[in-house]
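All protein chains but one are shown in place.
Coming up: subunit A.
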Amino acid sequence: MADEALFQFLHNEVIQYVYKSAENGEMENGRCVSKLEHLGFRVGQGLIERFTKDTSRFKDELDVMKFICKDYWTSVFKKQIDNLRTNHQGIYVLQDNKFRLLTQLSSGKQYLEHAPKYSCPVVFGVRLWPGARGTLQPGCEEHRHR
């Protein structure tokens, strides 16, 4: 599966590049994170448009979440979401136990603070639906979409 490695390397380099090329004043998370988020958001929009072209209409939020957990996640990360929880009031928690973009980082706690940088793009691209917002927490790998 050479193409997977290619994408991972490119992905990691893009993130490193954005952080390195930021001026000193911007080294705090602010600008870099939002640049990467925007990048991922835009890529995700195109992906979503292509994937939903042939699916039937989504009737409610649950349909949207099912689509994200199964079809979208499988197409992008080659596996499904491991766990989906909701409080039935608009908050959904998606859990991926083996997030593909982070498996190359060490599995210990050493790089935990850098992990969010690497997951920003693409995951945030899925925020296409009206009002949906997401946050990301590595370590236990939880994503919340509202």
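By definition in this document, contacts are C-beta pairs under 8 Å (C-beta built on N, C-alpha and C of every residue); 3 or more make two chains touch, one makes a residue touch a chain; residues count from 1.
By definition in this document, contacts and distances are computed from a predicted model.
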Revision key, fill the gap. Choosing from "ER membrane protein complex subunit 4", "glutathione transferase", "Dolichyl-phosphate-mannose--protein mannosyltransferase" or "Trafficking protein particle complex subunit 2-like protein", the absent chain's UniProt record names it "Trafficking protein particle complex subunit 2-like protein"
Study note, to complete from the structure: Missing-chain contact, candidates A:19, A:58 or A:77, resolves to A:58
Revision key, fill the gap. On subunit A, the omitted chain is touched by residues 42, 45-46, 48-50, 52-53, 55-60, 128-130
